[in-house]
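Note that this complex is displayed minus one protein chain, with the remaining chains in position.
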Amino acid sequence: MSVITLTSDFGIKDYSVAAVKGRLLQDLPAVTIVDISHNITPFNIPETAYIVKAAYPNFPKKTLHIIGVDGEKNNLHKHVVIQAKNHYFIGADNGIFSLLFPKEAIEEIIDIHHPKSQHSSFPTLDVFVDVAAEIVNGTPLANLGEPINQVKEWVQNTPNSAHHNELLGHIVYIDHLGNVITDISKSLFEKFNDKPSFEISISNTKITKIHENYSALVDYSLPSAQRQKPEKAIAIFNSLGLLESALYKGIPNHGGSAASLLGLSVGDSITISFNN
Amino acid sequence: MSVITLTSDFGIKDYSVAAVKGRLLQDLPAVTIVDISHNITPFNIPETAYIVKAAYPNFPKKTLHIIGVDGEKNNLHKHVVIQAKNHYFIGADNGIFSLLFPKEAIEEIIDIHHPKSQHSSFPTLDVFVDVAAEIVNGTPLANLGEPINQVKEWVQNTPNSAHHNELLGHIVYIDHLGNVITDISKSLFEKFNDKPSFEISISNTKITKIHENYSALVDYSLPSAQRQKPEKAIAIFNSLGLLESALYKGIPNHGGSAASLLGLSVGDSITISFNN
Partner (left out) sequence: MSVITLTSDFGIKDYSVAAVKGRLLQDLPAVTIVDISHNITPFNIPETAYIVKAAYPNFPKKTLHIIGVDGEKNNLHKHVVIQAKNHYFIGADNGIFSLLFPKEAIEEIIDIHHPKSQHSSFPTLDVFVDVAAEIVNGTPLANLGEPINQVKEWVQNTPNSAHHNELLGHIVYIDHLGNVITDISKSLFEKFNDKPSFEISISNTKITKIHENYSALVDYSLPSAQRQKPEKAIAIFNSLGLLESALYKGIPNHGGSAASLLGLSVGDSITISFNN
């Protein structure tokens, strides 16, 4: 049994996602197809990378991930298949692969030679499905085109930890609940473990404690009426190991989320000051 | 073959749903995964209960239902697996199970002992997937933790039929088409079968007839121009056996639905007066 995932900005109303699945089932009747997301902001490569990077490691080894965002081949973007960390990725080399993997993690890159690559306005259907079927059926990657040495680089802000007492990060994603996810990882934060205290500045809010999970904010030894109300922004390291600011049970459009309460957008800064 | 369903408030853009599916496929390559809904209003337990209660009986016996709404373990909520009506349910004991089943229908309740339960901010991925895999692989429920006697109670309004000539109900859900679903069941209504007539009061509208289905409103013996137009609220007992008020072919945002026309929200009252 093979697993193929789909990620795109096609939305879920149009015929596009079903067309791709139908074609995959024609070629590979026993395949298991899983949607990662079809609601990527159109053409947004960093967002695609964030979501795919968070989702793919949960899938079985040898899973094949089709990426249908900004997928047209043109003079700047080849169609490629990548092997990395024992998974396969098929898409346009538009910069996403440099966001998914450090150079040394990429084991193989093939510039796909496919008759429909150059002229298709729907390459996910016309090209990527064929390539996926070839791989599942055992064709070696090298037979699908020409090996190349590197993927296109996407230049992105990264956390700045150059100062001894300060970490400067950025908001990389705002999730369904309006939680604000940053690029500050737990391991980066722990490099400052010798500092006795810290203060996170995000928008006009200061946070001086990182909780274990959302419920940890609440002190259940207090009577119900005195417990933490869901209007204060807290910080946790989330399931991905990234610093996240959330409202306890905040609901977007019903009293606000961390993103709306703090007026934050992707790309905004977050600063952590450490005290000696 | 085993079937596992997923219900959550994760939305369908984020990586969360795919992460859970990927992990399930790692542990259980032959499993069939079906989404019940990922668009539950965040943290809304009664809404989750309404949707799961309507969906689950359609699935094969032994189906395993993972409920990822308000799923964190804390001092008030254990992680539990429930066996009831020959289905399994995994989630936090946040009150939902008392809304799904009367006490006598619950055959077994296990307080799950899992090393990640206490500290995870993503228990659906970190805990519930493992528990599901154990059950599918044949581990007896009793081996997953400690049996307990009762689930947490969620106090909810129920229909009041104490008066001889009146039934008082509530709106429990407003669906995709803006149809208004109440907690008055057909069997409750039929207890007043000896009454010759009735009047349903919902918002400022009176309804004196219950139709069989939406089309039944239209008298096809009339010429097309004289037929019922889709602007009047009607009542039917829906597929779940619950009293529902609908507009014939009403479309939300395009001329209105029953909910918008009548200005109704979940929790609002509906009264049926019976005449002697």
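In this document, chain identifiers A and B correspond to the written order of the chains, with residue numbering beginning at 1 in each.
By our rule, a contact is a pair of C-beta atoms (placed from the backbone, for glycine too) under 8 Å apart; a residue touches a chain by one contact, two chains touch by 3 or more.
Note that the structure is predicted; figures quoted are calculated from it, not measured.
Of the listed positions B:Asn165, B:Ser215 or B:Asn275, the one in contact with the omitted chain in the full complex is B:Ser215.
One chain of the complex is left out; on subunit B, the residues touching it are 1, 3, 5, 12, 32, 34-40, 50-52, 54-60, 63, 175-177, 212-216, 218, 220, 236, 238-239, 249, 251-252, 254.
For subunit A, the residues touching the absent chain in the complete assembly are 9-23, 25-26, 29-30, 33, 41-43, 70, 72-76, 119-122, 125-126.
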